[in-house]
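Only one protein chain is missing; all other protein chains are in place.
Letters A and B name the chains as they come in the text, with residue numbers starting at 1 for each one.
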Amino acid sequence: MKAQPLVLKIMNVASGLLLAGSLAMVFLYAPLEAVMNHVQKIFYFHISNAWVGMLGFIVAAFAGIMFLVKKDLKWDIVEVAAVEISLVFFLIAIVTGSIWARPSWGTWWTWDARLTTAAILEMVYLAYMLLRQGIEDPDRRARFGAVYTLIGGISVPITFVSIRLWQTIHPAIIGTESASAQGGFAMAPAMLQTMFFCLFAFSVIFATLLWHRVRLGRLAQQVELQKLEAMQ
Amino acid sequence: MINPVVSLKYMLAGYIAIFSILGIYLASLVVRWKNLQRDLQMLKDLQEKK
Partner (left out) sequence: MKPRRNSGYFKAILAIAWKDLAAELRSRELLSAMLVFALLVILIFNFALELDPGTRRIATPGILWTTFAFAGTLGLNRSMAIEKDRGCLDGLLLAPVDRSAIYFGKLLSNLVFMLIVETIVLPVYSVLYNLNLFVPGLIGIILLGSFGYVAVGTLLSSMAVQTRTRDVLLPILLFPVVIPVLVAAVKASAGFLEGIAFAEILPWLNILLVYDVVFTAIAFMVYEFVVEE
């Protein structure tokens, strides 16, 4: 397998620096929130991780469509990579969301639309992995994966809308419909700047990780081909 | 106003969670890469022996 291209090496360094920079901004630059105190600082990384999850979700759905159109297995490799990364980052988002919720509202889980939809998306991804595991033929595996990514890609946004609608009738946290219950709070300018910096940093991290995971996928494809050759 | 000590503990828990999960994922990428490289080498050697 070819060595890492220079651009990727630069991205590795950039990702590391941006991550460090984000931490610096969160802990040294952003002010302490009046009501929630320190735990609010999770917020920046919670949102950024969810953002990466979203990016992965979109890339996966796009790659799925591209595969069905072009029939090129390259797109399948991108699709798997995007699904995996989205899975991991939404997991982090869900866990941090839960940790943030506990001291803020006294409950580990709020059945709010975003958290619940993220959890459902994780189930879709796991189903996707199980689907692929049950198929030997690489072409069929890619086709089915692409179809399911498409189905998931359309159904999850509709799920979000329906849960959101359901929620307006059953407020998640009894008695509190204020902005803070939805996770809102007044953001000072320094907080906004920190938030945007983190979002940017994690976007770069996403691109870097995606590239690495695609390389892994290509290597796996090489090994599979080599196995087939060895069996002849 | 949330008790500062409690708030701090949860914040730490949050960041530990973030970096643990991230770390485990990155480690898995490295391990899988090494395994595949090894498999590839082994298969190539097998092919040469034929």
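FYI, a contact is a pair of C-beta atoms (placed from the backbone, for glycine too) under 8 Å apart; a residue touches a chain by one contact, two chains touch by 3 or more.
Predicted model only: the values in this text are computed from it and were never measured.
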{"item": "Displayed partners of the chain not shown (whole complex)", "value": "A"}
{"item": "Contact with the hidden chain (one of A:A3, A:I158 or A:M231)", "value": "A:I158"}
{"item": "Residues of subunit A (touch criterion as defined above) contacting the omitted chain", "value": "68, 120-121, 123-124, 126-127, 130-131, 133-136, 140, 143-144, 146-148, 150-152, 154-156, 158-159, 161-163, 165-166"}
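What we mean here is this: only the chains that are shown with their structure count from here on.
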{"item": "Centre-of-Cα separation between subunit B and subunit A, whole angstrom", "value": "16"}
{"item": "Touching residues on subunit A, where the partner in the complex is subunit B", "value": "1, 34-42, 45-46, 49, 88, 91-92, 95-96, 99-100, 102-104, 212-213, 216, 219-220, 222-223, 226-227, 229-230"}
{"item": "Partner subunit A, residues of subunit B touching it in the complex", "value": "1-4, 6-8, 10-11, 13-15, 17-18, 21-22, 25, 29, 32-33, 36-37, 39-40, 43-44, 46-47"}
